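Yeah, one chain of the complex is gone here, protein chain that is, but the others are all in their spots.
Right after this comes chain A.
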Amino acid sequence: MTTEPILRTSDLGVSFSTESGTVSAVRGVSLTVAPGETLALVGESGSGKSTVALAAMGLLSGNATATGSAEVAGHQVVGASEPSLRALRGSTVSMVFQEPATALDPLTRVGAQIAEVIRNHRTVTAAQAATEAVDLLRRVGIPSPEQRARSFPFQLSGGQRQRVVIAMAIANSPKLLIADEPTTALDVTVQAEILELLRKLAVDTGTGVLLVTHNMGVVADFADRVAVMLQGEIVENGGVEDVLLRPEHEYTKRLLAAVPRLDVAGDRPAAPVGAGSADAAAGRPGAAPVVDLRAVSVTFGRGARAVHALQGIDIAVHAGETVGLVGESGSGKSTAARVALGLIKPTSGTVSLFGQDLRSAKGRDRRALRSGIGVVLQDPVASLDARMSVAECIAEPLAVHRRGMSSADRRRRIDEVLDAVRLPRTLASRAPRELSGGQRQRVSLARALVLEPRLLVADEPTSALDVSVQETVLEVLGELQDDLGFACLFVSHDLAVVQHFAERVVVMRQGVVEEQGTTGTTLLHPTTDYTRRLLAAVPVPDPVLQRQRRTERLASLAAVTA
């Protein structure tokens, strides 16, 4: 490397002093970012990757102590005074955060927010700054930037907001851009656009980028070099192709093996599905579906402000099969799952559960129907009542539907389901907060299965989990389905997960079913443009393949616009 690196940390360490003593979050991290180069810092939650990024900005919280050295363009950041850091931030080094909704001031027009960043570091007139702000909005690809500069953040979509955040970050042509999970809160198609934008900016201006992410597909798409972090230390550091295709460290290998890969063509490996998969794939004529949504519409609100969340959708799930419900945010997939659960009443259309109309069933019958449903929701923290023990959480469905059960029987059943989800029985008396996210989701699964349901509704059950944990949870879920033969409605935004886990897939968009069919057909040879675009936007964790996919995607986009 001939050029002087823009970011150089050597033996960087960060420790936090907390109520329960000092916790060392980052130890001995040495890395460099050269101008025009993108270094991806990857790792699972708690690995310290974000802490490194914050330390490089001098933005660590008050209870943190940094040791070692972190130099940005030759300026030492560790131990630097606040005024000198302020001069550095926003001009030499700037940051793009994960959540565009909270990174912008909701009460200030976006043009003014960008102009403020410009005027913080350069002496220009307000008019000049405003003009520059419009230019920046144009550079980050916001259509009609003159009008958009006068918009408030809430008037912009999530992707546009992230573009504004990026415009603010590049306003003073920084030498280093730190992006902390810049696309994690965005849909895949928007993610692809934002990554494209960042790449273009980095290439055009020679800005060095430190990209913090957990998504190996994003790494493959964007990074030149990769540093893998595990428990506060860098375990592997090298070129993107070396690390992703020929990993050396055991942890990197495990991490990459756990990433669900989207199969793009040809044969796909056997999914961990039940014996019913062949039947299910054939559409299973004859047998009545476990849950059947017919022409279901849901409208929230009334009159001009009404939101049509679902518009006449048909979804059926048969015994033993898994149906994946995919779509971008706002597509209505979670609403559809909640209609199936009876939590939301459809405005029109019918929902039948186990062959009975949910609306005509009353009182005792309705309760009996409900006992055949198990539910796993997304948030591992909010899914379990913090004031109950694990055993109480799992036993709750028993308390509702099997009131006569003796406490000895109940305890035996709890032990059985704990075994089934591969959790040690000793966890029964623990509080949910003492468990990890993956363990909590398995407790949710145990609770869902304790009544041996015929239908399991899982709404993004693994979205909040690290990939390796996700793998275990999905494995347990698949095995249990083989044993118990329940039907599963699996809501997810992750096409790769659905491809591996579901036999059939329903693609939703803006409240309507865009396309449905067997996973093998629909996700490999989609018939609609929307599904095709959705699939093309998913980054795969293989830099060579991803480069090819990116070129194809851009070519097809150009063909559409041309």
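Convention: a residue touches a chain if its C-beta (ideal position, glycine included) is under 8 Å from a C-beta of that chain, and two chains touch if they have at least 3 such contacts; residues count from 1.
By definition in this document, contacts and distances are computed from a predicted model.
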Going by UniProt, what is the name of the one chain that was not included in the view, given "ABC transporter permease", "ATP-binding cassette domain-containing protein", "NADH-quinone oxidoreductase subunit NuoE" or "ATP synthase subunit a"? "ABC transporter permease"
Using the document's definition of touch, tell me which of A:51, A:252, A:352 or A:383 contacts the absent chain. A:383
Where the complex has a chain not shown, which of A:395, A:435, A:491 or A:523 is the residue touching it? A:395
Contact partner of the left-out chain, one of A:104, A:198 or A:341: A:341
Contact with the hidden chain, among A:210, A:298 or A:414, goes to A:414
Can you list, in ascending order, the chain A residues touching the missing chain? 341-343, 366-367, 369-371, 373-375, 377-379, 381-393, 395-397, 399-401, 407, 410-411, 414, 428-431, 433, 444, 447-448, 451, 457
